[in-house]
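Here the complex is missing one protein chain, while the rest keep their positions.
Order of writing sets the labels: A and B. Residues in every chain begin at 1.
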Amino acid sequence: MRRAISKALTALIIVLVVALSLGAYLYFAGTAVKKPARKTVVIYASLSEMTSAEPSTEFSNSIMWMAVVYEPLLYYDPLNNVFIPALAESYEHDPSGLVWTFHLRKNAVFHDGTPVTAEAVKFSIERTISLGQGAAFIWDPVESIETPDNYTVVFHLKYQAPLDAIASSGYGAYIFSPNVVKYAKASNSTDPKITDWFNAGNDAGSGPYRLVKWDPQNEVVLEKFTDWWGWKDPKYPLKSDKAPDVFIIKIVKDSVTQERLVRSGDIQIAQTVPLEDIENLKNDPNLRVVMKPSFQNLLLFFNTRKPPLDNVLVRRAIAHAIPYEDIVKIAVNGLAKVASGPIPHGMWGHFDNFTYTYDLDLAKKLLTEAGYPNGINRTLVLTYTAGDVYEKRTAELIKSSLGRIGINVEIRPMSWQEQWALAQSGWNNSQAAQDLFIMYWWPTYVTPYDFLFNMFDSSSKSFDLCYYNNSEFEKIIDSAHQLEGIDRARSLELYYKAQKILYNDVPAIALWDSIDVKVARANIGGLDKAINPAYATVVFPQALSVEG
Amino acid sequence: MMSEVKALFTLMRKNIVAMVGFILVVAFFVIGIISPYILTRPEDAWGSTFNVSARYLPPSWEHPFGTDEFGRDMFNRVILGARFSLIIAVGVVGLALVLGVPIGLIAGYSGGRLGTILMRLTDMFLAFPPLLLAIALAATLGRGLANAIIALALSWWPWYARLVYVQVNTVKNMPYVDAARVLGLDSFTIMFRHVLPNALTPVVIQASLDMGSAVLEAAGLSFLGIGVQPPTPEWGLLVSEGWQSINVAWWISFFPGLAIVTTVLGFNLLAEFAREFMDPRLRITMMAKRWFK
Partner (left out) sequence: MPLGREYLLKRLFHLIFVVFGVLIITFIITRVLPARPELLWAGPHATIEQIERARKELHLDEPIYVQLGYYLWGFIRGNWGVSWRTKTPVLNGLLSALPATLELIIFAFSIATVLGVLLGIVAALRRNTMVDSVIQIFSVLGASMPVFWLALIMLYVFSNTLGWLPSSNRVDETLVISTGFHPITGFYLIDSLMQGNFPVFIDVLRHMILPALVLSLYPMGLSARMTRAMMVDVLHEPFIRSALTWGIPKKLVVYKYALKNAVAPVIASLGLSFGYTIIGAFMVELIFVWPGIGLYLAMSLLSFDYPAIMGAVIIVALFYSVINLIVDLIHAWIDPRLRL
């Protein structure tokens, strides 16, 4: 008995000693991990992976960080219709509109310490033009670029064009250091070695942050560039003293997760959250919901070469058979505006009288007029991008509504690339392409021409996927574009005329204009400045202020 | 065989687990077959309509399973979903049997070289974990109900082939087969009249019980987006559709998933029972219990 007790006692004592030492170790180990000097970090979740790191040719998701690491000559604030100076302090153009002069600021430096000179501007833009990919087409009007001195750049244009808008583009207008040729051990500016150097995660920009980690599928880490000219300029609007030291773009591929992460504080800004949850999120004191207009819209394209959609009456019938209000309510929980024409709300060139009424009787009447009194006997194929919930719901709603006027629609989700390729193949064989497809559009730089040319001009084979070919229309938009920088009023008149043509011909229908909704932690301020519809998906961290 | 079936049912009546399983499975079949005719809101079920004012309604008397983002009644959708699950279950298992049984039969009966080669072939297919081959096939063949059934069946047939092979191997060495051969019957007759029925019984039982797994796997494919396509109300697809709205409307994902669980549970319970029934030791115990109760 006694032996049993002392055995148990010994066991107990051993256990206690072990537990205590373990506890002590853990405690000290925990406190030993001292947090270093607190760096403020803001994590911004992105829905899609980053694409390339090439400032001359990038035309996709990487704008999210490129617009922060690199700088264009100007930024454009579309809601106040002003240009904000970036690398160019001021600019002017001559009366003919063919010579534009930009004056660069003198204290801008690249991340490698070298100053931003006119030579660098000329180098960057000429390289972009030579490579001819991505958004290089925006520089088409440029005949030549001169650099009379280190801080003056003169553009000579072939024809009139709004060069200030062009130079403020979020794609293809970035200025980078000519030293890339040296760093990449390349032979000239168009040597592919430079592209490889960029895509290996190197940056040659001048912006407020530098690229520190490049893992395009998972995250992109940016760190504050302390020598940025903007930090030292007290009056510069697009900056804040409490900007984060580190800005991370983290790839979080679905909106439900982004919402969870921002609620738990694992990320500070979510790019998208399920729109159904916005109401609840507004009531959360730890979060703030920021809504701003965006220039993204969703359009339904018709294959205008494939019967029965080659008949304009059929297209008009469909236009009146789509429940636009309901689509906005159901698909995006009311967080969009019913579109009126292809130019979104808030952008100049938008007009409010290009809507179609939802009138099933009228639709049926038009169908009968077109020769289909009993509906259409072929099943039309509508494609949309797989994985996009809002497109999916919109497609289902279109299918249901068209079913009511006797048009049978099969909705087919496809990957974006497949869908796009299928539609493009319609230029060679229109019968092989789909009948209907929905896609988003947003501008490269803010001008109605971007929408109207890319989606409806017959020379834009990549995106004129309704195969619209109307030379009168094309002449009108060309003139309108040329007059943009010089005679805005006349330009507007012409854009109205062009949209009226589209309204009558119905090669495509704009469904809704997105509202940009971002959810952030309550301690992140300055979002209003940092979000700009002209730079879709970008949050400018230099304008944020991190509290606490 | 009839006496065995009768014994089976008598045993089942005493065994709660089996009864519950049986009821669930029968319910699944019945609902699956008659569902298009008992729908109270067929348009909601088939997904051809929408009702903005009825969006995201929580479960109530009028909408026992609530409504989804289109205002469609979830109860109707789940009921109709049973039909698609039934079609898939029967289709997958049936097709897999059609493919697997002949191969297993030939391999087992001929034995030797041919048998080994065929079994090696099935081994290659069996090297893929359950859904993976189906995923790869669905990615190649394309989305949709038919392709999902084909993809799943193509990944399932090896199981049955192997099962039949083992059974045939056992049976062909039985005395009565030797007797038949001695009596002068030709191989063909032997194979079809004697070997096949005895070899097939366990396979057919296994296949019937596997239907539950077919439903589960098809739901997985639809959830990943490569199976059935919207607006078809297949249960797995309904769960994935409810994912986006889960914070405002948990019921959209919940009830279809519950339907999957109850259906598969029914099959699994029956399978448990069948396993015990097939194992002679336990069967004797079961029967003994019945005699002495």
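FYI, contacts are C-beta pairs under 8 Å (C-beta built on N, C-alpha and C of every residue); 3 or more make two chains touch, one makes a residue touch a chain.
Given the structure is predicted, the values throughout are model-derived calculations rather than measurements.
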item: Sole residue of A:Pro115, A:Gly201, A:Gly334 or A:Gly387 that reaches the chain not shown, by the stated touch rule; value: A:Gly387
item: Option from A:His93, A:Arg210, A:Lys224 or A:Lys250 whose C-beta touches the chain left out; value: A:Lys250
item: Residue of A:Val121, A:Val153, A:Leu261 or A:Val328 touching the missing chain in the full complex; value: A:Leu261
item: Touching residue (missing chain; options B:Gly32, B:Gly47, B:Gly104 or B:Gly220); value: B:Gly220
item: Residues of chain B (touch criterion as defined above) contacting the omitted chain; value: 120-121, 123-125, 127-133, 135-137, 139-141, 212, 216, 219-220, 223-226, 236, 239-240, 243, 246-247, 250, 253-254, 257, 260-261, 264-265, 267-269, 272
item: Touching residues on chain A - with respect to the absent chain; value: 26, 29-30, 32-33, 35-36, 38-39, 41, 43, 49, 51-52, 216-219, 246, 248, 250, 252-254, 257, 260-261, 264, 266-267, 386-387, 414-418, 420-422
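Methods note: only the chains that are shown with their structure count from here on.
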item: For chain A paired with chain B, centre-to-centre distance based on mean C-alpha positions, whole Å; value: 46
item: Touching residues (chain side chain A, partner chain B) in the complex; value: 255-256, 259, 274, 276-277, 280, 326, 329-330, 386-387, 389, 392-393, 396-397, 399-400, 403, 411-413
item: Sites on chain B touched by chain A in the complex; value: 47-50, 52, 55-56, 69-71, 143, 225, 229-231, 243-249
